[in-house]
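For this view, one protein chain was removed and the others were kept in their places.
Chains here go by letter, A and B, matching the order in which they are written, and residues are numbered from 1 within each.
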Amino acid sequence: MNLSRLVPASGKVRAGLIIAIFFVLLAAFGPLLTSYSPQASGTELLQPPSGTHWLGTTQTGQDVFAQFVYGARVSLGVGLVAGIISQIVSVLVGVIGGYFRGLSDDLLYILTAVFLVVPGMPLLIVLTGYLPSRGMVSVAFVIAITSWAGSARVLRAQTMSLRRREFVEAARATGESRTRIVFSEIMPNALPLIASGFLFSVIGAVLAEAGLSFLGLGSLTTTSWGSMLYFAQSAQAFLYGAWWWFVPPGLAIAVLGAGLALINFGIDEYSNPRLRTGKSRGRATRTSGPHAAALSTAGAAAAASGVDAPGTAPVLHEDGVGEVAGTEPSEGAAAAAQLRPIDVAGEPIIEVRNLKVDYPGIDRVVHAVDDVSITLHRGEILGLAGESGSGKSTLTNAITRLLRNPAQVTGGSITYHRTRARPGGSRGTDPGSAESIDLLGLSTEELRGYRWDEIAIVFQSAMNALNAVTSVGAQFDDVLRVHRPTMPAREREALARTMLEKVGIDSDRVSSYPHELSGGMKQRVAIAIALVLEPDVIIMDEPTTALDLLIQREVLDQVMALRDEYGFAIIFTTHDLSLLLEVSDSIAVMQRGRLVEYGPALEVYAEPRHPYTQALLASLADMGALV
Amino acid sequence: MSTDFVKASEQGRVVLEARNLVRDFRTNKRAGAFGREQFRAVDDVSLELRAGQVTALVGQSGSGKSTVGRLLAQLMPLTSGELLLNGERVSATRGRAFIRYTGTVQMTLQDPFSSLNPLHRVSYTLGRALRIHGGPMSADEVEERSLALLRKVELAPAEHYLHRFPHELSGGERQRISFARALAAEPKVLLADEPVSMLDVTIRKGMLDLLDQLRRTEELAVLYITHDLGSARAYSAQTLVMYHGKVVERGSSEQVIDSPAHEYTQRLLAAAPNPRRRLAG
């Protein structure tokens, strides 16, 4: 999402820079292009643009082009001076208040609030109304006074969030002084905000100056874009249709403002080094998504140019796990996949065959899921193990059809076997009659009916998966309204209450909001919502990783009990192999997009065959885990 | 195996001692007209860190274990209690005294992705730490010592890492840079707050082995803050278990984990994922 937004952004930035540079050049050198003085009146009154007067003349015969270029100097000058002053004030107030907190921050906060809420333009008008002499500098100063607050507020919030970041605490722990932390740890990170705040102050100041001058409150002896509009207005230029008089200054203000806003779009890109050295690596090690796969597949040696072959160093410093296993870490030499027959009683419900999911990268295609075949049977718990970047989330997202751009399924199939009739379901089938559905071929509309009814999901972090602004009940209710349209409201609520009780939560919590629940309770609510349509399959994506050990155990026990009651099948994803070994019927181990070991859990545990699985189990044992 | 070293380690000299640490936080709940309700995050915690020995502080999130780490690092003031560094009472949460204190006691943080400033190269991060604690030195000297630090944390070739930005490194590499930064001060005490919890399983062992090695070669007193009893057993001589701000159990790691006395420790151990459970059942 980020990347696709940045690509057109750079085009916008280029346009913005061209606009800004054009106006700066116009202000600097424009007056050299004209022989007229902006104030001198002439004999040709109110003439449209011509060869002698490029932008025509005013009512008193002044040359509009001369006024326009001299006015550019004044307007830009006021904008810059006001922008600089206002930004200095907001940096001082925002960064200092945000970092040092305490009483001074409280006072600064209230001061900011006052200037934020009190409307700037009327204050500006009143202040300039009292100014004894209205030079452009004093106008700029007054504009700055009325405009710093918005930016200060944003900077304060940013500083407060930065000072909670671990690198600030780490710098403190290293012994850095406070001033140094403010100036070299926090400020550089706030720089994009300061820059964009500056651009907005400049736009604001140019607009404010134009507004003031337009009201006749600026310096009317100085020509600015605003005062041009003032004279055009008082001469009723628009009644005469003298567009050449009032169109250029207003258009210039709008274009300049748009240009600065466009530059703003790209400020992040220039100030954030993450975007400097190749975008695909930006989030590589951070997420377990596609980008991580990019890193692993490319191998550390290739991705970070200049890394010597890891094999030469007798140390284990890369995420590439091959080294731990003592196998060749380079690509393509991985040991063959170790597949064992699965011995589960139920009929197959999901069959994944030779699935391939690719992420087209900048210079190479990354195979996030590479030729993976697995089968989930009714009532089976299939454990899917793998570290960040192994492709396990990509695999489950392919099954649930939740892959995001730019991921593409490039091969293989996913078949869903639907058998039972659905009580109250909108599209019942005869009990016992099997129906094989090509999941990847479903249209969006067909997919909707099958989602949650057949396959539900429990996300890793219920904190993020529950909608914070609606009640728990509402989040049951919308599923039921959509999938059980004939169910009356009272029944829907009763069902939600029953489901909550099933997961050990008081049914009155149906009217609670997510923030009123503890982490473990939220995860239980998420499980209850997943169960509400009694799906045949539940995909659990690291459902207990964010939980404490004791709560994890409770939630697991609950899931097992519910599985016994409802008989759904589970695909259980986690990096915690010992947990999987304990709960699952069969285990699939993924590494770099490939399935490396697949078989009954007990067999994999007793006799891991693939070197990677062996290494995983060995390192678990070394770490003192109970395996 | 690391456990052998742990067993072999003698009772070292006490470097940092904490006596009856208490830390209260103000909550957002108001109490009375002006006051705020207090929340006791750390309640009467005492511990000793010995040279060349790893002490594990085990607890679930919210138990107060990380707060104990920050109190020991003097990143926040104590509500009550005292800290003794080499037997002398210290209280220095700011100013020169604090910088002097950080020369002996260093802390590393949990999240390798956010504990390095994304805008600074490794060379800056290490260079600052060296200059703060080593006094003025030439650029060449800083570089040389930075390279030595990188080698010490087994990042090879060191030259390759020196001019990298954090986002160009993997999680494990970043955590090693954090260790290198801490070592720049040539500390006697290293407080490691969950050093491996954000890392993939297969690289955790390497990280803890490094910690173990540093303990031996640098004679470091290490506080290993973790939620994982298993790794505490494998890598530390002493283990303290925290629950709701209090230390509920302490002793040698083997004793605490193999035969836990407190009911909470027992529950924790029983809750740990255990494939053998199935074999037995």
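Side notes on the structure shown:
Note that in this section contacts are C-beta pairs under 8 Å (C-beta built on N, C-alpha and C of every residue); 3 or more make two chains touch, one makes a residue touch a chain.
Definition applied: contacts and distances are computed from a predicted model.
Selecting from "4Fe-4S ferredoxin", "ABC transporter domain-containing protein", "Phosphoribosylformylglycinamidine synthase subunit PurQ" or "Dipeptide transport system permease protein DppB", the unshown chain of this assembly corresponds to "Dipeptide transport system permease protein DppB" (UniProt protein name). Note that of A:Tyr36, A:Phe68, A:Phe214 or A:Tyr416, the residue touching the chain absent from this view is A:Phe214.
Touching the missing chain, out of A:Leu32, A:Leu103 or A:Leu239, is residue A:Leu239.
Checked against the hidden chain, the listed residues A:Gln47, A:Ser90, A:Thr400 or A:Gln591 yield one contact partner: A:Thr400. The missing chain lies against subunit A, touching residues 1, 4-5, 8, 12, 15, 110, 113-114, 116-127, 129-133, 150, 203, 207, 210-211, 214-217, 229, 232-233, 238-239, 241, 243, 246-247, 249-251, 253-258, 260-262, 400, 402, 405, 447-453, 456-457, 459-461, 464-471, 478-479, 482-483, 513, 515-516, 529.
FYI, only the chains that are shown with their structure count from here on.
By the touch criterion given at the top, residues 165-167, 169-178, 184-185, 188-189, 272-274, 277, 281-282, 285-286, 295, 300, 304, 306-308, 313, 315-319, 321, 324, 387-388, 548-550, 552-553, 575-579, 581-582, 601-602, 605, 615-616, 619-620, 622-627 of subunit A touch subunit B in their complex.
Interface residues of subunit B facing subunit A in the complex, by the touch rule stated above, are 1-2, 60-62, 73, 75, 94, 98-99, 102-103, 106-111, 113-120, 128-129, 132-133, 154-157, 160, 164-165, 167-173, 176, 178, 181-182, 184-185, 200-206, 208, 227-235, 257, 267-268, 270-279.
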